[in-house]
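Report on the structure given below.
One protein chain is absent from this view; the other protein chains keep their places.
Then we have chain A:
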Amino acid sequence: MSRQSMRANDPKKVSGELFTLTYGSLVAQLLKDYENVDDVNRQLERMGYNIGMRLIEDFLARANPGRCYDLRDTADKIQQAFKLYLGVSPSIGSWSPGGDEFSVVMETNPMAEFVELPEHCLGLRYSNILSGVIRGACEMVQLEVMAWFIADQLKGDNMTEIRVKFVKRLEDAIPAGED
């Protein structure tokens, strides 16, 4: 018990283990429901995208991050959001020469605690929900990006690395039928 009482009783936080195991259960369910891992990867990305679209609002309200003037600003905000929502501090690096692509590198991946990939699931991008979250959140602030995993500790890499690439700035479009 003593160990648990050390946890600050913050009503805005939940147990990391509950989060990890819940996510794991979802991934297991998807693997059961879909025929192949590519579909699971896609579904996880889509769920992340939905989450990102809603998460950005919370982020803007809570962190009051201000406007981003370039992609480096954006990268900083993404780093900040990882800290705020997942309690980890990834590092940002490996900028492309053109400055339109960077990596988010995590030493520990909170999604993947307790996880071991079985042989037949090596094509699974277990934490793919995160790339969806990044894409969805950026899209809501008029930034089209691509995000994908290039390294994963679950597959024997030293760290977990998400690559983010700027695609284009989205213009405000007037919804059809409203001029």
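Quick notes on this structure:
Quick note on the criterion: contacts are C-beta pairs under 8 Å (C-beta built on N, C-alpha and C of every residue); 3 or more make two chains touch, one makes a residue touch a chain; residues count from 1.
By definition in this document, contacts and distances are computed from a predicted model.
Remark: of the listed names "E2 ubiquitin-conjugating enzyme", "Transcription factor IBH1-like", "Integrator complex subunit 5" or "Trafficking protein particle complex subunit 5", the one matching the undisplayed chain in UniProt is "Trafficking protein particle complex subunit 5".
Considering A:Ile92, A:Val115, A:Leu143 or A:Met159, the position touching the chain not shown turns out to be A:Val115 (whole complex). Residue in contact with the omitted chain (choice from A:Tyr23, A:Phe102 or A:Phe166): A:Tyr23. Residues of chain A that touch the chain left out of the display are 1, 3-4, 6-7, 9-19, 21-26, 28-29, 33, 43, 47, 50-51, 54-55, 58, 84-87, 110, 113-117, 122, 129, 149-157.
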